[in-house]
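Okay, so here's the structure we're looking at.
All protein chains but one are shown at their positions in the complex.
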Amino acid sequence: MPEAAGRPEKPIHMTQPKMQHAAIDQYDAERRKGVRRTVKILVVIAAAFFLVSFVQIVLMK
Amino acid sequence: MSHAATHDHHDDHHGAPKSFFQRWFMSTNHKDIGTLYLVFALVMFFIGGSFAMLIRAELFTPGMQLMQPYFFNQLTTMHALVMIFGAIMPAFVGLGNWMIPLMVGAPDMALPRMNNLSFWILPFAFTLMLSTLFMAGGGPAGGWTMYPPLSLQSDSLAYVVFAVHLMGISSIMGAINIIATILNMRAPGMELLKMPVFVWSWLITAFLLIAVMPVLAGAVTMLLTDKYFGTNFFNPGGGGDPVLYQHIFWFFGHPEVYIMILPAFGIISEIIPTFARKPIFGYKAMVFAIASIAFLSFIVWAHHMFAVGLPMGAEIFFMYATMLIAVPTGVKVFNWVSTMWGGSMTFETPMLFAIAFVILFTIGGFSGLMLALVPADFQYHDTYFVVAHFHYVLVTGALFAIIAATYYWLPKWSGRMYSEFWAKMHFWNSVIWVNVLFFPQHFLGLAGMPRRIPDYNVAFANFNMISSIGGFLFGASQLIFLGVLIHGVWFSKKKATDRVWEGAKGLEWTVPSPAPHHTFDVPPVIHDDELAHGHVND
Partner (left out) sequence: MTSGGIRRSFTAWAALALALFGGVAQADPHPYQLNMQRGASTWSQVPYDLNNISLGVCVVIGILVFGAMFIAMFRFRKSRGAVAEKWSHNTMLEIVWTTIPVIILIVLAYLATGGITSWSDTTGSQMTVKVTGYQWKWRYDYVDYLGKPISKVGFMSKLDTQSDQTRQLGSGMDPYAVKVGDENTYLLNVDKPLVVPVDTKIRFVITGADVIHSWWVPALGWKLDAIPGIINAAWTNIKEPGTYRGQCAELCGQDHGFMPIVVVAKSKPDFAKWLAEQEAQSAAPAAAPAAASTAAAPAAEQTATAPATAK
């Protein structure tokens, strides 16, 4: 994607809110999938640490 | 992607909902939510600050003049909780919200509705917590560390625990959002090692948050069940162990202090190159240093517990681990200085605060190193020396970085230039009075004044009075800040350019000032030379 030709002098990277290009749709879908996966992993990590704080008590007894 | 950039009639509120309620209460826009966070942090800063003024007023001279000791303890406890969880952390989240999508070329945060929720939890959490001050038994008075058994004597424990749970949930959701955004929403071409250091610092901080906020939640939950449900986690009468709480608390607590400084490192690493007009020295080393500090922060917690009577081996281990942190921290300081060396510097207000940060944070780091030496800490621990240490790293560290960031990005947010004259007034007043306020506290601690006491022997009178005077004037100086902000947001006639600062680099400066409601709806085309670290291979 880098090095697109004909870039304007002063870049304003915005456009109409509606996205029509199939490429962008696909890029967007991938992003969404990635976000879902990341969130799942992170929630598991958070839950694990919460439990660990209790396990620590039991272990150190 | 040639359709990026044809639209030039954006107004400030392009696409923003019309009604006030819809815009601010139901917002899913990262900029509006960022603003909410920042405004909330500012309000909390003044509330926490007013507690500090009362504390310094009581400590102005020996003898009790203004309040009962128990109320004094409520003030110190609330001051810390409000400043840490209400001012510093939300301010960084606000800056992250505003700037991370702009810096990586994302249209918004990855999870905009969760973003709204993580903010709107906070006002409720703090209303709950602050309301305890008006209850019959008073607010929490056992210190922000909430050590049992003392904290179990408080009538307001349940309120505070619930408030801490809410803050924790808010922080975890915020952190998940930030990581998801950084890992998935970057514009094509924005590789990880081309990201601004601020984004890196937030990525790492967010991992710290996800790891330790649940641990804090666990610790305070155990306090709650000990008090109300007959468990004996920490109750020695029932076979529990009060020291165990401290281990769990500081397993959260030490990473927590880095949660409050790593984003500050990121901010300073953005500002210094801009005003030195020279790329940051050792980009990769900077990122690596942040990561190693974050890692080490998990294995140093017991340096807060050197005086609880740990086994000798543990004291030695935690001392060595703590001292190790000084190495990556030193690298960061050296790199900032080297960034300035050979630059072409100007000294606008953000740069002034950044320079003050480097010097004064380093002084806090020095006292940190001294505190790490166990035998010396036997003397320093729980004295004003520690108070001086953490205020140097938190006020002249974290807070100064937040102020620097505010001046740095305010023109991008509001589209107007703030008054440089009054901002400099704010800077010079802050930097002078903050030292009058906190430097003498080193002496007080060395001479033997414990922390968290409402009254003291007359030998400590001189430096306490000096410190209080510094405190009042530092507090007053922040009213200048408020004035500069109000003027710079609504009244200033001077329009900001898109790039704002001559030496500024990065995607956030390629969008108009003020940044329109929606940016990068379509991913931008990234040109390495417009990034601050686009060509980095060191």
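Miscellaneous remarks
In order of appearance the chains are A and B, and numbering begins at 1 in each one.
Keep this in mind: contacts are C-beta pairs under 8 Å (C-beta built on N, C-alpha and C of every residue); 3 or more make two chains touch, one makes a residue touch a chain.
Only a predicted model underlies this, so the values are computations on that prediction, with no experimental measurement involved.
Contacts of the undisplayed chain with visible chains (whole complex): B.
Considering the full assembly, B:Pro62 is the residue among B:Pro62, B:Pro112 or B:Gly475 that touches the omitted chain. Within the whole complex, the absent chain has one touching residue among B:Met345, B:Ile432, B:Leu473 or B:Val489, and that is B:Met345. Note on the undisplayed chain: of the listed residues B:Pro123, B:Pro149, B:Pro188 or B:Gly483, the one touching it is B:Pro149. Although one chain is not drawn, the whole complex shows that of B:Val39, B:Val333 or B:Met425 it is B:Val333 that touches it. For the chain left out of this panel, the touching residue among B:Ser27, B:Asn73 or B:Thr396 is B:Asn73. Contact between chain B and the unshown chain involves residues 62-70, 73, 141-143, 147, 149-150, 153, 236-237, 240-243, 276-283, 285, 307-309, 312, 315-316, 319-320, 323-324, 326-327, 330-331, 333-334, 337-347, 355, 358-359, 362-363, 366-367, 369-370, 373-376, 378-379, 381-383, 443, 446-450, 452-463, 503, 536, 538.
Here is the rule we go by: only the chains that are shown with their structure count from here on.
The centroid of the Cα atoms in chain A and the matching centroid in chain B are 24 Å apart.
Residue ranges on chain A touching chain B, taken from their complex, read 1-4, 6-8, 10-17, 19, 21, 24, 27, 31, 34-35, 38-39, 42-43, 45-47, 49-54, 56-57, 60. Against chain A, in their complex, chain B makes its touches with residues 1-8, 10, 15, 105, 110-111, 172, 175-176, 179-180, 183-185, 188-189, 210-215, 217-219, 222, 233, 241, 244, 247-248, 251, 498, 507, 510-512, 516, 518-528, 530.
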